[in-house]
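With one protein chain held back, the other chains of the complex are shown just where they sit.
Moving on, here comes subunit A:
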Amino acid sequence: MQALATFPPDLSVTDLLAVKLPGITEKLSNNFRKTKGWFSTDLPNCDPLTSLWSLKSTPSISLLRELEHDFPQEWLNGAKSVLHPFNNSLRLPLFALGFFRKIHDLREGQEKWSESVEWARDEVPEADLGIFDTISWNTVHSGALDGQLDWTRLVADEWLSGGIIDEMMVDIQSRVAAIPLHAEITVAPLAFQRAIIALSINKNPSKYTLRLLDGYKKLVEAGKPRLYFPLHINNNHWIAFVIDFARKVFGYGDSLGRKKSGSAFTPHLRKWLDAAFPDVKFQNLGGALLSHANQKDYVHCGIYTGKVIQMRKRLTG
């Protein structure tokens, strides 16, 4: 428990799963059902680490959200401690709320990694489960958008996140770059979509946005006329997008088979194309441009998007 005092994100998955965490408090006395009952103007009077880790349960996530919401006002009202939910005489330090939040994070990590380990055990019998002794449960790397916990989405039939999509694109681009036959292709990460939108809606786009888009323009001019990238649409769906600068067309492939999926993005894209390539008139071929398979569910569009870009499907438009 003491090793967990700082909640290290580099704790191995195996070690995380072995930790016995407090449960969720289901039954609270009336006093603790409202957030006001949790705060006290008394000073903390117990050893925080021992007291917090000895709790058998912590508040539910909904109650915790209310506590976090009310905390600033309670603090201004003079709150100096949090009441111990199971011992009326004890007062916990205010950072107990942060502790409760971390416990929820760890619990979520346990649930997700547990599913992943189960999946590996059942579906990949030849897999070396010892790998879970060596990978950390939620380290955030400088090149990635999210922590390692995000990878559990791949085996939990969950929607893929931007972090995973980006890792896919980086991997595909590195493979593309190694094949001379594909010298005309560039695969961009999600930063490209963000930069296109930022350029379109911001009066003063950042230096990074301008530098990034200028970099892609230079790649086109240097003889890489096909640019593939993932597009996040409707806040819930991934599709594969391509700009073919040689044929002066752009379009996408949507694994749900829809033909107007990219319509919200294309006005932003046109602004960049018109500014960066003023002498070229691009045609929007919409969802007819990239051939693709159709997903049979409402989960795996991220996989289809990665696969369409990985296979660099021929342009069908």
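Everything below uses one rule, namely that contacts are C-beta pairs under 8 Å (C-beta built on N, C-alpha and C of every residue); 3 or more make two chains touch, one makes a residue touch a chain; residues count from 1.
Operating definition for what follows: contacts and distances are computed from a predicted model.
J.: UniProt names the one chain left off this complex as which of "Rad60/SUMO-like domain-containing protein", "Proteasome subunit beta", "DNA replication complex GINS protein SLD5" or "LANO_0C01706g1_1"?
T.: Looking only at the record, the undisplayed chain corresponds to "Rad60/SUMO-like domain-containing protein".
J.: Among A:198, A:220, A:273 or A:309, which residue is in touch with the absent chain?
T.: Residue touching the chain left out of view: A:198.
J.: Of A:16, A:160 or A:289, which residue touches the hidden chain?
T.: Of the candidates A:16, A:160 or A:289, A:160 is in touch with the missing chain.
J.: Using the document's contact rule, name the residues of subunit A that touch the chain not shown here.
T.: Contacting residues on subunit A, toward the hidden partner: 9, 140-146, 153, 158-162, 165, 190-191, 194, 198, 201-202, 206-209, 212, 232-233, 235-238, 297-302.
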